[in-house]
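Left out: one protein chain. Kept in place: all the others.
Right after this comes chain A.
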Amino acid sequence: MSTYEGFLKAVLITLEITAIAVVLGTVFGIIFALMKISRSKILQTIANLYITIIRGTPLIVQIMFLYFGITSIVVLSNFWAGAIALGIHNGAYIAEIFRGAIQGIDRGQREASLALGMNRTQTMRRIVFPQALRRAIPPLGNQFIITLKDSSLVYLIGVSELFGRANRAAASNFMQFETFLVVGMYYLVLVLIFTWLLKLYENKLNVDGS
């Protein structure tokens, strides 16, 4: 296997971790956003706790915590510990993105649909949420790009993703500057591709009208 192929494999691991973290983060984000705007005090408190704790501690601490912290209960592989930690971390930020988007929808819309005879769940599902989702796309895209770059931190628990691979390559070829220049370009290209895909998606939503 050449160094080049090794880097491509590492890119794949980076993308896998990012994808898992994005999916997990979005699921957590939606659940906790709905909990936070719900009428139940208990659900609100749980959501607030989650968001406060996760946003109040560094990602690197969360990764270490998940990898080393609960080994007597469940032993996670470094890949899964890293991906789940990133997912939980993202969930807190995505929850706030969704909450902001949902609460940003004009009250009149909600009142109108309730007046039309829809119940609260129907109002949320058919009227408020689709509009909120559209508004949430740009900040979500931003959060996904941050996730892609943050995934480099899982090198500290020994995952052979892009940054970890580059770090070891530099220790073997004795060329720190050149190696990290190249790895920086890998990340840049990935982010550019991602930004472009997002732009396409946003345009598509606009062209279709509603």
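Worth pointing out:
What we mean here is this: a residue touches a chain if its C-beta (ideal position, glycine included) is under 8 Å from a C-beta of that chain, and two chains touch if they have at least 3 such contacts; residues count from 1.
By definition in this document, contacts and distances are computed from a predicted model.
Going by its UniProt record, the hidden chain of the complex is named "Transporter substrate-binding domain-containing protein" among "4Fe-4S ferredoxin", "Pimeloyl-ACP methyl ester carboxylesterase", "Transporter substrate-binding domain-containing protein" or "Transketolase". Screening A:131, A:167 or A:195 for touch with the missing chain picks out A:167.
Chain A residues in contact with the hidden partner, per the touch definition given at the top, are 1-3, 5-7, 9, 45, 48-49, 52-53, 64, 67-73, 75, 78, 155-158, 160, 164-165, 167-172, 174, 176.
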